[in-house]
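What you see is the complex with one protein chain gone and the rest in place.
Moving on, here comes chain A:
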């Protein structure tokens, strides 16, 4: 069946055999479809591993989000629970939730909020969205529908088709006999419904659900959540607030305003006489950056995740987050894509799994796969450093496999070590001036992934600065560092503990300067003073004396430099750049250009590149351009026409344009054909949005872009 038609624009195709369409998509076949001969053997394995790894990650994400929402909504839910008791004069109790500008995350925030409200406050919850609430009528209907629908027990046995019908009927013919209980969606109906519901709840006390019996007051509030308040039309919002405040005596309505900019937006939207009817309370949700930090810590760096992002990929993702959308959800989605790409493209990713499953995986490796592993850059670099003999033994597949089995689990332990070392280092630098490793741990982590940190200036400078700390400061810093690594139970924490003990145990008294020494010194000073013939020589001698005395360190200073040297050595052992690990390609994904092209679309530049230099895409020899602005007659017509149009100002004379086109393509065709070619190209340029027709002059078009590229 063709998909082009003069009248129809939507075409549905159904599978001939009904069965297979309902089968879930099996992505492993696509994994295989993309692989070369070597990768095809592990395709299914990789697909499975991706699924399980992503499930782990997803679970970590949802757990984290649950936890975060718990803290955020806790106060607000308490306030709403108590809102019924607020007396009527005080106005409608309104919780203003400042959500921040990360719009894409709000769906999740409000869904979770509604769930929590239903579970903990009241069954009567309505979530209003600006898109479907353009008039007062629609808003009231949406609100009343949701409030009343929630109160009723939904019968789960209603078949789906019936629900469709029911919805339809209710919207169009509200008073059908069989569905009278769903009265028209108006405020009086809501009152009636609410009172009825209260009665049924009140009379059989036994049936009161959950903890309501203990905490909830007699009446349950009706909560209306306004998602993204700024998007609503002020008129609708004002009217709704006024209407609801009229019913406040009969209905314990309370509002939740989701505000994404700042609290004053409420006052900008609502004039004083309206906002006077509200009693506003402000609540803050967590900052997106804070969420991200937590997320990275809990998900990306979790020891249960076998998959790791490389430095450049992580930086790209962070950049997208910080400079583009502030959306944690998008970050997770991008992370998922990285993971998918890793398992999709890298045959080595077959070994990216929990250490427990590694043995099985290594057993499965075929000869080709082993060869592929041996060809990994990191492995090759490692092998090159080995002795000739050893290298030779590793050429044998069996030995190599054993070696893999020995090395691969180390990837995970090494990452843990890196994290511990880095956390310690970050805690050490946190108090130092200048935020050498950044203000957030993710920055330090990214730095460690990108560079060999111990060789960096930041690292050296950190230790220089640490070497200047006073005793109290050093103690505090070490305590912080110990706190940061205490959970890991590594050697580093014991080291820090002993160091801390040593600092504390150091004798407090200043070292007694021996009498002999002091008298000697005094004599020396006196000598110098005598010998000094000029002011300059005196200064010099005093300076040299001072330097001599400074060179002698006091016990604390000696201890400090000893401790720091020890710490430095230890950290250098821990903080190793992942790209140096052999087999890191199995678990680390760092193809940043791929990710960037997929996640950050550049449709305009792809179109313009193709137009300005088609040889880049066609890869033909005939259209190679020496200069970006030159034209070749062999180029596709559209490119020629495009390039000619770049030479024009705002208006383009069609006739002249065509003559120029004719001059470029030469006389190979007759006039009519050239005209047809030109006409088609102009239509295409119009379709692409480069030009549009204009009435300003006959047979002219207006150019819509500027610049020349």
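We take it that a residue touches a chain if its C-beta (ideal position, glycine included) is under 8 Å from a C-beta of that chain, and two chains touch if they have at least 3 such contacts; residues count from 1.
Quick note on the criterion: contacts and distances are computed from a predicted model.
Taken from the listed names "Proteasome subunit beta", "Origin recognition complex subunit 2", "Serine/threonine-protein phosphatase 2A 55 kDa regulatory subunit B" or "Trafficking protein particle complex subunit 2", the protein name that UniProt assigns to the chain not shown is "Origin recognition complex subunit 2".
Contact with the chain that does not appear here is found for just one residue of A:15, A:356 or A:433, A:15.
Looking at A:293, A:491 or A:648, the residue that reaches the missing chain in the full complex is A:648.
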